[in-house]
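Note that one protein chain is taken out, while the other chains of the complex remain in position.
Letters A and B mark the chains as written, and numbering starts fresh at 1 in each.
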């Protein structure tokens, strides 16, 4: 007969101190979202635009007929193909950096300057939930990758509860609707009904690239196009799937416990 | 004054019987019946606290037939008639024939006779009239098919007849020389304890058949379910009450304490407790309002019988004050039970009128009925499950307090018996709470989602029926809240104890078991203080409603489905299934689920499901007897008719026989 309690006590603490102190976020070796520096692009090269399987890159012409390429992280599934094919140094694989944002515009690379915009009222309301945040997760057609990583948050290594964040069974008790998956047609109504059942104030977190834009499942008779047109997203967490560290980043950003680092698609403002 | 009122009532009821026999209009029979019951009710109330004086009926005849209601009988008749009055007024005329009123009148006349007649012969006649009236009542209810009604009626009557024969023997042994009850105590003193025990058992069987003491409660469900709730209100009201009264009179008044073995008291106590447990266990499993309520009636009969057993034991032990306490507890219990059960029985009729079935299932009965129904039924249910501050709470609390006096016994037999009885009754109380939650929760709630939400104007009879339910439920509350005053009406309700006993059950606004140092309750204070405290949440709700944020109403979250499917409502079986498994050694449950897959059992298109619980005495006691009778009847097949008429003929012969005995002995 095994004494599990004793075994657990002997094993000691397995939880990382991150994000409170230290930097062991458990993501050693993880290839993060590609870093895009359009200034390094070779002239006229649009390899990334062609190879990207989710059409995350777009070409724009300004009024001077200058061509510029921008990257929408809301469509990026972090497949690294662009990094591998980029002939110049414009696209590089980053070490793991959370590309979490409050607004969709900050997910698109651009030459915006200054600080990311913050809705003061919104962040004051959400900062009330610093100490205790309850999430209702809805799988709106995900591949189970996001569920796997969300499940990892409950493992002793991350131990999400220590941050005062909990998953709750009923939307009635939830502050946050955490959506994964591209919102396929058959999941649209169930998702909206769950949102409807939540008390105010309530927030939406789109976890995973497909929850933001549907990519790479935005096709065909049963595709999904993300939450953007359905619900007011408060936090965007791109990634395929976002790592546990990125998910924690997103949830901390929601409650104003950390500052947004992403601005104009760049990680350092 | 009270005797006059009672005689007017009796005459009116007799007129009802005649009017029903002549097939007079509903209006006439109903008016006669209601007025008659009302007069009887008022008359018996006025008889308190002393009881009526004796009056000689047929003074010119050869028979000395005396009628008088003592205090106990008046109390039981008065409360027992209240549901009968409401039942008579509100029963739906489309469901019955005039004969129902005839049967009801006959039943109540018989019951009054049983309670008040003071000699063996007329008592037995009244007893048979009461049984016969009950049979008429059930037969004139048009709810069940005639074949079913006939069969369950025959089962009821045959069991009651076992009781009648037992009574007849007991009374013949005692009263063969002088049928007048007044001398029976003296006559009994001449018998040995063993004979005393025997006669006591005969009476226990005789009256127990009607009271539903084991094994006789098994006639209850099929008989009650062949009639309407209104019929049930009469059967579990005044009829049950006078049966218990008669048993008590026989065992506490006629039976001499000096000759009574303590074990006989233990036997009555055990019979009461075990019947209570078994009947509520079976009641909990029922899926039909009337069956469930009928088992609950048997349970309450069992509780009262247990109180009687305790009274006998205390009397034998030379503790007359406690004996009186126990007897009064029985009186309180049955009085309150009549009111509460009446309210639920009439609720059952209302459920039937709105939903078309007596089945306990969620079909939004509550939302379709006037608010009065829900409030009344909840009060009735609370009382039957002994929830404070209702009537049932007061009497069951007193019952426990009585049993807790076991330490006053010197013998360990008495102590152990009372302690065990206390445990048994605690189980009963828990089960009856579950039963009432089941019948009210499953039977009245639920939302029929296919129904259009528009509110229709309710028919008048539904309104009045709901009002009757509310009245009876409220009476069950008033009964307990005012108990500190009403209880003094029972000062003389005892054959043995000193009359101060009842005074010792009240201490100011408190109810106490003879001494306030032991324990106390006060439904009166509870209602007053609780009522005041409830103003706080009510005020908060009111404030919130007018607050700035207001409400956002959203549909119930059905886990992403459009609505919670109707079929996910809790069913009666699901509610009670866990207990069905846990007590499977009693229930011997049967569950058969069949799926119609292909030959390997795959691709199921249909699942059929059957379940049952087996009665205890049916297969082991009654079935062998039935088989014996069948065997006999096969041998004498010429005489076997199997029709109701033959049975009524037989009853008639019985009556003539009893008369003949009376005249020639």
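Please note the rule applied: a residue touches a chain if its C-beta (ideal position, glycine included) is under 8 Å from a C-beta of that chain, and two chains touch if they have at least 3 such contacts.
In the analysis below, contacts and distances are computed from a predicted model.
One chain of the assembly is not displayed; among "Tetratricopeptide repeat protein", "Tripartite tricarboxylate transporter TctB family protein", "Alternate-type signal peptide domain-containing protein" or "Formate hydrogenlyase subunit 5", its UniProt protein name is "Formate hydrogenlyase subunit 5".
Contacts of the undrawn chain with the visible chains, over the full complex, involve A, B. If you put the hidden chain back, the residue from B:94, B:192 or B:598 that touches it is B:598.
Only one of the listed residues, A:47, A:243 or A:260, touches the absent chain: A:243. Considering B:1, B:509 or B:574, the position touching the chain not shown turns out to be B:574 (whole complex). The missing chain lies against chain B, touching residues 287, 359, 361, 558-562, 564-565, 567-575, 577-578, 581, 591, 593, 595, 598, 600, 602-611. Mapped onto chain A, contacts with the missing chain fall at residues 1-2, 4-5, 7-8, 11, 14, 26-31, 53-54, 77-81, 84, 93, 137-152, 154-158, 167, 169-170, 181-182, 184-187, 189-191, 194, 216-217, 219-224, 240-241, 243.
The rule is short, and it goes like this: only the chains that are shown with their structure count from here on.
Chain centres here are Cα means. That of chain A falls 68 Å from that of chain B.
Remark: chain B residues 552, 554-562 touch chain A in the complex. Looking at the complex, you find that chain A touches chain B at residues 138, 170-172, 189-191, 193-194, 196-197, 200.
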